[in-house]
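Heads up, one of the protein chains got dropped from this complex, but the rest are sitting where they should.
Showing subunit A:
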Amino acid sequence: MKLPSLFRRTPFRLTLLFLALFVATASAVLAYVYFASASEARTRAEASVQGEVDSLTAIYRTRGRDALNQALVERAIRNGPYLYVFKDAEGRIITANITDVPDGVQPGQWESFRLTDTDEDGRVRRRQSIGVNTPLSGGEHLFVGEDIGDIEAYLARLTQALWGAMVMVLVLGVGGGLWISRGVERAMAGLNRVVTAVQEGDLKARAPIRHSGDELDELAEGLNGMLDRLEGSMASIRHAGDAIAHDLRTPLNRMKAKMEVALIDAEAGRTSGVEALGVALDEADALLKTFNTVLAIARLQAGGSPEPKVFDAADLAADMAELYEPAGEDKGLEFAAEIEKGLMIDGNQPFLAQALANLIDNAIKYTPEGGAVMFRARRRSSGDVEFSVTDNGPGVPDGDRERVLQRFVRLDNSRTEPGSGLGLSLVTAVAEAHGGRIQLDEGPGVFDGRGPGLRVALILPAATRAPEAEA
């Protein structure tokens, strides 16, 4: 059997479930109230009847049968709450305010019975009563009872009211459930529309935010955030693709031209072509390197730091300084390093090594002979770890500093140096993948015919977890 679609909606089903739970709980409470009240009323009535019996039997014992009869008559006339039947040893009624002892009441036993009575309007009522039949020493029987019909009626009204309330709850609950269900469904439909649109390839679709601050809004915001990131990644990949295509075309064309010339020369017997092949091989290597770097950048931008580990970046910085110091000196540069101890970082060590290598290599490459390069690694007052490379080379003009971080951007005066224009882009990608940033400033300024120089800082957050034990 197929349920109507309404029953397949989660909010409506939840409403029904809660209603069912409510009805079950209410019934249980009602039953408890009913039985507790009834038993309480009966206990109280029994106690009061027993009190009456005790006072009457006391009269009988001390003052005899006639005094009891006298007392009964007086009480019956006063129209008290009790029912009396006083019978002699032969079972004849002496005094009574009800017709007779109800059927089946055994001496000395408590009994419940229905008392048939008429009310003021003459209608016949059968009211709940209890009573006890007490044998007396002279063979007489005294029955004392009490009408507890008022309590019964109260309980009946209570039950009725509770059932009424339950019906109202059911009606309101189902109505409310339908209403909530429709609201939620509308919000879900908005989300579903976005998912469908994205499935069909529209990455620009966004879920409407209702500003209600509820979970559905949170979900919509989360979905939108995810889509923003996805769109960003896609754009970045597309951009990387364009950049690769663009940047690979020039060296590919150059390689092709060289090979064509080499082929002509070789066919004419002028050269063996070995040299041209060597050059072509170098060009191919450079192309592959560029390609790998672009891929690495795209991967970092898409996925953050791969396989992060907690390690001491001071060791890494010291190794880098040690590795590059001879290269700097070989070029006639003054190379110095200042490294603070204990710079714990949570990240990918090879990528950070590559980033530092790029920074130091840039400084060495672009600082003219006789200049100086300073490499520092320290903890900033904010707790972040900062690596900086300062040189007193020509520097980068203020207006170009943002630009040099972009992919494949090479400033005019750097085109003579080998390089892909990807070095700082990779550093930026590494910084961002680790939740850090890169900062470019002027170096020490113009001095002695040098400068103004450049200071590039890679700032990374310090590790927030302890390093894991080596496996």
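Going forward, a residue touches a chain if its C-beta (ideal position, glycine included) is under 8 Å from a C-beta of that chain, and two chains touch if they have at least 3 such contacts; residues count from 1.
The rule is short, and it goes like this: contacts and distances are computed from a predicted model.
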**Message:** I notice the complex is incomplete. Of the names "Dipeptide ABC transporter ATP-binding protein", "Response regulator transcription factor", "RNA polymerase subunit sigma-24" or "NADH-quinone oxidoreductase subunit N", which is the UniProt protein name for the chain that's not shown?
**Reply:** "Response regulator transcription factor"
**Request:** Using the touch definition up top, pick the residue from A:353, A:440 or A:462 that touches the left-out chain.
**Result:** A:353
**Prompt:** Which one, A:85, A:364 or A:404, makes contact with the chain that was left out?
**Reply:** A:364
**Complete:** Among the options A:307, A:448 or A:468, the absent chain makes contact with A:307
**Prompt:** Which of A:84, A:143, A:324 or A:375 touches the chain that is not shown?
**Reply:** A:324
**Request:** Quickly run down the residues of subunit A that touch the omitted chain.
**Result:** 285, 288-289, 292, 306-307, 319, 322-324, 326-327, 330, 348-351, 353-354, 357-358, 361, 364-365, 419, 423
